[in-house]
Structure formats: C-alpha cells, structure tokens
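Missing here: one protein chain of the complex. Every other protein chain is in place.
On to chain A.
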Amino acid sequence: MPVLYSAKCGQNAVLKRPKTGDTLCKECFYWAFELEIHSTITNGNLFKKGDVVAIAASGGKDSTVLAQVLKTLNERYNYELKLVLLSIDEGITGYRDDSLKTVLENKDEYQMPLKILSYQQLYGWSMDKIVAEVGRKNNCTFCGVFRRQALDRGAMLLNVDCIATGHNADDIAETVLMNILRGDVARLQRCVNIITITEGTIPRCKPLKYTYEKEIVMYAYFKKLNYFSTECIFAPNAYRGYARTFLKDLERLKPSSIMDIIHSGETMCIKENVKLPDIGVCTKCGFVSSQDICKACILLEGLNRGLPKLGIGKSSKANKALAALPNPRLLHF
C-alpha cells in the first residue's frame, strides 16, 4: 500500500523523517535535507563569498556527508567557496589508518585537496605510543586536546578562513547535557554557538548543527556514500556514553527532544556574578588557552618527562606537581 505522503509530489513515500515524522520520497528528502543545511548556513552567516573552508574530515559519516553536501550547495547556490579537506592522523592502528583510506577516496571523488597532519609529526607522539604510556584510561584526554590544536595548526598551514566540523544536532544536545552534568557553565554557553570565533584562532562552524544524526545516516545510506563506521578501539568514553543513552531514550519518547535541548541551551543565560575563565594565550606555544600554559603543552610535557598522568585532572594540580619536580627551572619551559 502506498504510504500517504506529506509533500504531495506524487511519488510514493519511502521514508519517515526522524526529525519531523513526515513521510517523504527519496528525492524530496534530499531536497529537504540539503535545503535545511543551506538555510542554516545562510541564516547563521557561516561563510563569506570567496572563503577558503577546511572541512575537518575524519572519514566518518558526519564529515563525509558534510563534504558531499557542502560541495553540492556550493555549486548550486554559488557560495563561491574553495573547499579543502583536513584530516588529523592520531596514529591509532586499526582505526585511523582505515578511516583515512575513506578520506583519500573522498578526496578523489569530490575533487578536493586534502591535507593530513599526524600527531607523530606535530607532537612526536602517536596515540598508539601514548596509550602504551598512560594505559587505556584517560587517553581520550590526550587525543581530544591534541586534536583541537592539531586542527588549528593544520588550518593555519592551509591558510583557510574557516573550519567546518561535522558536529550534528545529537552531538550538540549531548554536549549540553554533559556540560550540565559536569557543571561546566563556560562551555555550556559556548557549546551551542553555531560559529565559535576566538581571537587568534580560525573560526569554527557547525553547518550540521540542526541536522539529526539519524537523517545523516539516512542521507548517506540512500546516496550510497562511502564512509567508515567503526568505534575507536581505545576506550569508548564511559561518561559521555551515559549522556548518549539518555539522549537516545529521550529521542525515542519525543523526537523533538534533541531540538528542545538545543533550544534550552541557546536560551540559557549565565548569572552575571559567575566567574568564567579568561581567554588568554599559552606562554609556551602561543595557542589560545585559559591558563598560562595550555593543556596540550602540559600533557606533552608530562609525556616527555615520563609523568603521563601530569595533565590529567585540574591544571592547578599539574602546576603544583611541576613545581615539586627536582628541576623547577624548567617550569616555565
């Protein structure tokens, strides 16, 4: 029996949109999906004409779909963007090496230049080596901190105007929940921004901010996009897992929950008397940091000194630990 069809284009519907519950045919879904991202981009003024945009490509579904959609929209609506792919190789055997193959294929398919930066070459440590030092617990701290900076460095090398990341609506809602659970009000406020501009860094934007993860999978499935879908082999982060399961439960109850949470995040306001960290610059590497010495430098210092646990936890503790070292002369690097 043909399914009643919301957009009335005459075709039989083949899918139900996870976001709105409407039934659509394949073509109309593509249009809806792409138009929504187009409207997110134009309403949020994410790009300017002539911008060079780096797509943070991991080879996963979000970045693959992002690359495909940005390419399509760029041609269709004349954004006049120059798109490049930027990948970070953390050096995780059995995970990143495989996913980078996907990125390489994407590069040929979408005809975009690709730049790969590796942790090994930036920091002298690959994740495989780091895990050998610190063990399976807390290694995500290293990976996350290093990647954020690596992306910035890569973007500077490529001389781009903007980095586009593949964060989707589910990711944002999850982060809102996480930041509440962790009591991190500074990030709670920042995490819903569609575009983050900090002085001294390249702006980052999230064109998929209002796109549901399920729809991204659906889009990739129908378009038969080639993406890599394996969980990282090192420590799936337990705590975020809780928030993720909770969000999925909510979505099942009420699909609009994800948008509701983002809405909550957007309208929340932090009390004036709450002290927020000041944005400064790391005295060692010059990248943006809220501390004198940024997390990446502390972590790296810890690794190089054979104290891998140094940067895990509060920065103040790390500073104390550094001060207690027999050779405090090196404290300020």
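Heads up, the rule we're going with is that a contact is a pair of C-beta atoms (placed from the backbone, for glycine too) under 8 Å apart; a residue touches a chain by one contact, two chains touch by 3 or more; residues count from 1.
By definition in this document, contacts and distances are computed from a predicted model.
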"Ubiquitin-related modifier 1", "Cytoplasmic tRNA 2-thiolation protein 2", "Ufm1-specific protease 2" or "ESCRT-II complex vps25 subunit" - which is the UniProt name of the missing chain: "Cytoplasmic tRNA 2-thiolation protein 2"
Given A:Leu117, A:Val145, A:Ile202 or A:Ala220, the one touching the chain that is not displayed: A:Val145
Chain not shown, touching residues in chain A: 6-9, 17, 19-20, 22, 24-25, 27-29, 31-32, 35-36, 39-40, 43-45, 58, 60, 62, 138, 140-145, 147-148, 166-168, 171, 175-185, 187-188, 190-191, 194, 210, 232, 236-237, 239-242, 244, 246, 249-250, 252-254, 256-257, 259-272, 274, 295, 312-313
